[in-house]
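Every protein chain of the complex appears in place save one, which is left out.
Per-chain numbering from 1; labels A and B assigned in written order.
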Amino acid sequence: MNLLGLLVAVPLGFMVAALLLRGSGRWLILAAAPVMAGLALWLALLPPGTTLLVGNWDLPLGILLRADGVARLMVLAGALVIGAIGLHALVDPPGGKDGGAATAETFWPLLYLMWAGANAGFLTTDLFNLYVTLEMVSLAAVALAAMGSLAAALRYFMIAMLGSLAYLLGVALLVANYNTVDVTLLAQVARLDLATVMALGLMTAALLIKAALFPMHGWLPPAHAAAPAPASALLSAIAVKLGFVILLRLWFEAFPAITGSAALHVLGGLGAAAVIYGSIQAMRQDRLKPLVAYSTVAQVGYLFLAFPLVAGAVEPSSAWAGMTLHGVAHMLAKAAMFLAAGLMLKAAAGDRIADLGGLAQAMPLTVTAFGLAAVSLMGLPPSGGFTAKFLLLSAAIEQGAFLYAGVLVVGGLLAAVYLFRALSACFAPLAGAGPDTASRGPVTGGVKAVAPLALAGLAIVMGFAGTALVDVSAIEVPWATPTVIQPEVAP
Amino acid sequence: MELLAPEPVSAGHIYAVTGAILTALGFYAFIVRRHALRQLLAVNVVGAGVFLILGGLGRGPDAIDPMPQALVITGIVVAVALTAFGAAMIVRLAEAPRSPDQGKAGKPDA
Partner (left out) sequence: MMTFAPLLLVFLPLVAAAVSFALPERLSSWRNAANLGVAFTKLLVVAYLLNATEAGLVFEWRYEFLPDNDLVLRLDKLALLFVTLSVFLWLMTTIYAIAYFDRGPNLSRFFGFFNLCVLAATGVAMSGTAITFFLFYELLTLATWPLVAHKGDDKSLRAGRIYLSYTLAGSVAFLAGILWLQSLVGAIEFAAPPDLTGIPALTLTLIFILCIGGLGVKAAIFPLHGWLPEAMAAPAPVSALLHAVAVVKAGAFGIVRMIYDVYGIGTVADLGLGLPLAALASVTILYGSVRALMQTDLKKRLAYSTVSQVSYIILGASLIGPYAVIGGLVHLVHQGIMKITLFMCAGALANRMGIKAIADLDGAGRLMPVTMAAFSVGALGMIGLPPVAGFISKWYLGIGALQSDAAWVVAVLAGSSLLNAAYFLPLLYRAWLLPPPADRPAIRELATTRDRMLILPAAVTALVSLGAGIFASLPFSPLAWVTLIAEGGYLR
């Protein structure tokens, strides 16, 4: 088993250990976070072309794990985000409102399950294996959502399961049609026929549910609103990204010859609609967590808005990098924002935005983390969000796609409107406490703010590492390697 | 072999068509029924349909292709596990005291 296998196996091992150790299993994150971060960093620095055939079965039967640019960035960002969320959960246990120890105990195995599923999903090119990873991540996501509200989780579960089956039906059609489900093999034999179009349509619809793209986003805000902060952070940062990455595999690797520009513009249009709709909904919220959740709906829109820009570009690598970096920046910034929001809500009088008054004095570090994350989400420089938006906006303008360019610009402004509303509330004096609120001491120790601050800081620092990240994202891009990947047999 | 299944191609199609019908029925039920338990059952019917299609389409004229069968088995395992998980959640929700924000999904079927 090489590094690629370890990235999946190690979290699974930690999951089993966490299950066995029960209460004290939470300390495992102290080992898991650095180990996984190290592995992921190693992955990012591997020479191109590293692959693993699981169990030494050759294609088309075997399962190919492969580290292309998207996988490297997503696995690395995922390791940093999940590790930070885990460490944060140590100092700020996700007890939920009923605060049971049982909730905290179930959190850890779920975290590792999602970690393993997400890594496998980012790395594999096998559409059926992707189904399995999708289920792993969905299962963990539903259970995490259930830590907040069972009803919302059940709603999420039903729609997710239906989506999974639609995806599986698509896989069935592809198996019958091509006798393979490997993306790299499909790319060579893909032809335009009814079965393929149906399969692609079913799978896309299913994945749009998982990625929470408007109008399939219905499950996301209620599931996020009630869940404890670390769970929300995992849902928004990791769970929705897997659906997006699988869609990339389908649309740009397996079937680039079939996905016509009209279909791409449908996805792009949905993305644009998601940006506008999500932003407007976020502006209408008067509670903090639904605001952040609707911001995810809007941010996911950018990822799909990029689809026609990548496909339409003469030199697609910069739009591709913009799309990938947006995913990574959103992971970091949104996880930071949910963690910060969780701390802020614990300190505030209530869960409304108006209740946040005085927090800028009471917990400056946490509010700073929220603010830095907001900067990245708004796409203001210097930040990963800006780098991504810069690349996408350049691509849109170059192609004369002024509608998409307009949405990119307006979306950033709308994000500023709703995010600054929340920030501005933090600067207001504490409601009903008079002008002497400044004398109030900090309500949380600095240590709790470390994880959100670190993640938000990473999102900002990303803005200075653009060139390196663009280079990584260009490793083994679909259009650069038209020939089949000949995997070396793993030792 | 020939005596038992003289026309394997058509047999495969029968499975597939049945599967398609089951999928449609299940999907209809999922949309119409609001109770969580019925929705779970509807999803399972969809699942059965999908597995039938997967298995049926995999039957070639000469031999049975093992790959779809392997996929079906994996799929069934996943579906069973998820159904158990969903059922557990439904039970938990039914047992939980009704708080104002979590009463909607469990409301009785019309």
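One rule holds for everything that comes next: contacts are C-beta pairs under 8 Å (C-beta built on N, C-alpha and C of every residue); 3 or more make two chains touch, one makes a residue touch a chain.
Keep in mind it's a predicted model, so treat the numbers as computed, not measured.
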| item | value |
| --- | --- |
| Chains in view that touch the one left out, judged over the entire complex | A |
| Contacting the left-out chain in the complete assembly, out of A:L185, A:L247 or A:V470 | A:V470 |
| Options A:L3, A:L90 or A:A428, residue touching the unrepresented chain | A:A428 |
| Residue of A:G148, A:P290, A:G412 or A:P478 touching the missing chain in the full complex | A:G412 |
| Selected from A:Y294, A:F307, A:F390 or A:Y404 as touching the chain missing from the view | A:F390 |
| Residue ranges of chain A at the interface with the undisplayed chain | 318, 360-361, 364, 375, 380-382, 387, 390-391, 393-394, 397-398, 405, 409, 412-413, 416-417, 420, 424, 427-429, 438, 463-467, 470 |
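Following the convention adopted for this analysis, only the chains that are shown with their structure count from here on.
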| item | value |
| --- | --- |
| Interchain centroid distance [CA atoms averaged], chain A/chain B, Å | 28 |
| Complex contact set, residues of chain A against chain B | 60-61, 128, 131-132, 135, 139, 142-143, 146, 149-155, 157-158, 161-162, 164-165, 168-169, 171-173, 175-176, 179, 181, 226 |
| Of chain B, residues touching chain A in the complex | 23, 27, 30, 36, 39-40, 43, 46-47, 50, 53-54, 57-58, 65, 67-68, 71, 74-75, 78-79, 81-82, 85-86, 89-90, 92-93, 96, 101-106 |
